[in-house]
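Missing here: one protein chain of the complex. Every other protein chain is in place.
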Amino acid sequence: MTATRQTAATSADLAAGRATPPSRPRRTAAGWLWLFNTRLVLGLVILAIFVVGSFVLPFFCRVDPALQASYMKNLHASPAHWLGTTGLGQDTLWFLIFAVRNSLTLGIFVGIGISAISTAIGLSAGYIGGLYERLVMLIVDSFITIPLLPILIILGAAIRGNNNFLTIGVIIVVFGWAWNARTIRSMVLSLREREFINMARFSGAGTLDILIREIFPYVSAYLVVGFINTVLFAINTEATLAVIGLSKVEVPTLGSIIFWALNYNALFTGNFVWLLAPIVATVLLFLGLFLVSTGFNAAFASKRGVA
Amino acid sequence: MIRLDNVVASYRTGRGSINAVDGVSLEIPDGCILGVAGESGCGKSTLMKLIYGDVQSPMALAAGSIEYGFADGRGQPITSQTIRQHWFSRISYIPQSSMNSLNPVVRVGSQFVDFPGADPDKKRVLEQVRAYIGKLGLPVETLDAYPHQLSGGMRQRVMIAMATFFQPDLILADEPTTALDVVVQKDILMLLMELQEQMGNTILLVSHDMGVHYQVTTRMLIMYAAKAVEYGESESVFRAPLHPYTRMLIDSLPTIGDDRARDGIPGRPPSLWQELRGCRFADRCPLATARCRSEEPALVEHRPNHFAACHHAGELLAPSGGPAWQ
Amino acid sequence: MAVILRTEGLNKVYRLGSFTRSREIRALNDVNLNVESDTPVIVSVVGESGSGKTTLAKTLLRLVQPSSGRATIYDRVVAGPGVRGIDKQFLAAVQPIFQNPFEAFSRYRTVDSYLHETAIRVAGHDRAGATDASAKALAAVGLDYADVRGKYTNQFSGGELQRVSIARALIPGPSLIVADEPVSMIDASRRMIIINLFRRLKEEAGRSFLYITHDLATAYYISDYVAVMSKGTLVEFGPARQVMADPQHAYTRLLLDSIPTTRTRWRPRKAAA
Partner (left out) sequence: MGVIQYVAKRVGLYLAVLFIGVTITFFLPRLLPTNPIDAYIGQIQSRANGVLSADAIAQLRQNLEELYGLKGNLFSQYVGYLNRVIFHLDFGPSFTYYPTPVSGMILNALPWTLGLLLVSTVIAWVLGNLVGVVAGYFHTRRAATVLEVVGILLYPIPYYILAVSVILLLAYVIPIFPLSPTFPVGDLSLQMVGSIIYNSTLPALTLVLAGFGWNILSMKALAVATTEEPYVTFARLKGTSNWTRMVRYVFRNAMLPQVTALALSLGTVFNGALLTEILFSYPGVGLIMRTAASSGDYNVLYGAITLSILAVATAGLVIDLIYPLLDPRIRHR
């Protein structure tokens, strides 16, 4: 289970926020044009396909794909079942579409949760400093060092026992905010020393004004990137647990589809598609998320004259 | 004698290319210290890169040529195409005294021998260097130390040692003392002058501080908007500047003990992107006439060894100190 | 004679390293400064890097808490035991000008928003009054409000941006403006525009300045008094002309001798062949 990490250097760029005085001739802030580079556009296209596909199509699905034995087992691809059926008599394509939807929902839910917590903790620790910061960073470093999978295995019983699918999301949020908090805190540390913070203070701005009007714009660049990385991390974490059968595998997700495929030996029954489809879908989705993340990163960096 | 013949350096950027050095012709006698001065963006650093041969995209030597006047091992005259092989053997470079021109994770000594110009027998070279740096006011242990253990002044002495211990014919120093305190700066400049006298070679010194130029250089080149506007013996350039820009540059600097009013030069150098006709200083020049705006002045020898590119070279501004145009 | 600026036994000690072995750096070493005058003055604090001049500036701006001692500007205690934080009265008395104008403004905010904020929050103007105050302040530094409104830092030169920064500092009408190396990032040929501006603001607008610099020539040209600092200690203080013409302390002499002037040469230069 890879917690997809921010590449060290890009966060270092953002952390340093080095605003070297831009070379003249003077560039006016040219609307939103600077945002779109090829990487970002490609990533957004992929994501759009996945998001629209997985959130719209389910309305057209008559049969709940999680229901087993609704069709003949291991049918090959046919007009009725574009990707054939699974070893449990479910339509592979519909199961995959629901899997993508559930995984994305979980990802976004955890993304929002972690972004909120890590920003609050990162901003406050970075800005307030002192004992509070040392204490927070001790916890952060411990959470980063402690592998998350074993903890999820402990809580496996709670995950499986509980009927709400998003319980695992809550657990991931509780244990997954450390990476982002650490990055945001290091960014705020470097921003706190910057001269314009003093300028704002001498213009009468209070701590809250400074956090929102001075620090937040610089941090917001990372928040977008951090959010997407967290979505990636959450989908990955749940899928990892599901693949080894320790998550709510009856709910279709990018992990549980592979769990069933492995356990009902898609390989031996020749039903490759059942295993191949989720692999391709996951790789494409993650590639899309990654391209959007690095695309945003490059765009924000170039806007601040850092690239 | 280093000869520059109508040298043009251009930068290729997204918006087309601009000439950062636009047709400079000079003859630099051997054994002198040539100071190159001018506001930021006037092309002085680009000129240094050209002479050193550090030409890589997006910069290119668009036109003109440079001859160095000293031959290589086989007697061939060295030109701007072949100078690269002679880096740190016949020609050397002292970087801006930014604090980290030395590799922070490697001992200082090993950085004296990790370049091809150095003698392959590393041990012998280090012995020579150990003796040599003593003369530069550096303790012997400097070679075994790491850069972060040295003070700013000591690090700059190491750079000077590195650039001089193999007796090059030409040394290029780009703002060597900018980041240093004024007391340490004086020691470093005195050291440079002594070394030049002993070795009798040529030093090109870029600095934005006219005081540093007056103290160190024997010849001065003033650049403005990619053009050479004045070139001559330092004494006569400082005492009787021909070009109004040079005079205003010197007059804009306060001097202790001299209470005359001083004024900055209003306005800004023209952008090199726009079409430039006539004298590029015309907009800011108090003596500017119609001729100045239409016909570009050539660099002409108005006095022995003292050139200026100005149609009104030598004419006095309003009584010095009280610039008429304010 | 009104006390413009007085520091009594001002100390600042930085403790480096953790509990095992800590090194002490005395940034300010019992600094006693006393500037009294009925008319506005420009006081320069000169010294090399590490001399403590910036720490002194930061202490007067309450950006740094002194280890001991007190500092007062006119009748207000600006730094000392128990004096903490930046409140409105302090902002009306002391305003800063920072070294790098490009760093002094956030890239994401228009430059004039800082003027507005200062006018409203510190000088107590209402929204309309703020625009008027900003325009007046910009005029005082030779800039037109229309040229500044709605623009970002990358649309200015260093010199222009520093003048905007000065204008912002003028709005609350402070008793003392603390300028920390205000011209070191500006082209040598255009520094005098800012330096002459300081002199004009002192004479016409009645503002006093504390001018922190390592450039003794501009200090001589502009200041009434000069304080020379070395390794955290105030080694010499007095009228600028007198201190520079007849330095008493060896360090001041060393500093003055080291300045590369264009008057007399350190070594005779034989003309090249």
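To keep things simple, chains are lettered A, B and C as they appear, and every chain counts its residues starting from 1.
By definition in this document, a contact is a pair of C-beta atoms (placed from the backbone, for glycine too) under 8 Å apart; a residue touches a chain by one contact, two chains touch by 3 or more.
Worth saying up front: this structure is predicted, and the values here are computed from it rather than measured.
Peer 1: Considering the whole complex, which of A:Ile49, A:Ala80 or A:Leu149 touches the chain not shown?
Peer 2: A:Leu149
Peer 1: Among A:Leu67, A:Ala80 or A:Leu138, choose the residue that contacts the chain missing from this document, as touch is defined above.
Peer 2: For the chain that is not drawn, the touching residue is A:Leu138.
Peer 1: Suppose we count only contacts with the excluded chain; which residues of subunit A make the list?
Peer 2: 1-5, 7-10, 12-13, 138-139, 141-142, 144-151, 153-158, 161, 232, 236, 239-240, 243-246, 255, 258, 262, 267, 275-276, 279, 282-283, 286-287, 289-291, 294
Peer 1: Give me the subunit B residues in contact with the hidden chain, please.
Peer 2: For subunit B, the residues touching the absent chain are 52, 54, 84-85, 87-89, 93, 95-96, 98, 100-106, 114-117, 145-146, 148-149, 162.
Going forward, only the chains that are shown with their structure count from here on.
Peer 1: Measuring between Cα centroids, what's the chain most distant from subunit C?
Peer 2: Following the centroid criterion, the farthest chain would be A.
Peer 1: In angstrom, rounded to a whole number, how far apart do the mean CA points of subunit A and subunit C lie?
Peer 2: From the centre of subunit A to the centre of subunit C is 48 Å.
Peer 1: Would you pick out the residues of subunit A that each touch at least 2 other chains?
Peer 2: Those would be 24.
Peer 1: Where does subunit B touch two or more other chains at once, residue-wise?
Peer 2: none
Peer 1: Can you list the subunit C residues touching subunit B in their complex?
Peer 2: The touching residues are 48-49, 157, 187-196, 214, 216-218, 220-222, 244-245, 254-263, 265-267, 269-273.
Peer 1: Over in the complex, which subunit B residues touch subunit C? Could you list them?
Peer 2: The touching residues are 29-33, 39-40, 181-183, 185-186, 189-190, 193, 208-212, 214-219, 233-235, 238, 248-250, 252-258, 262-266, 268.
Peer 1: Name, in rising order, each residue of subunit A that touches subunit C in their complex.
Peer 2: 19, 21-22, 24, 26-29, 194-196, 198-205, 213-214, 217-218, 304-305
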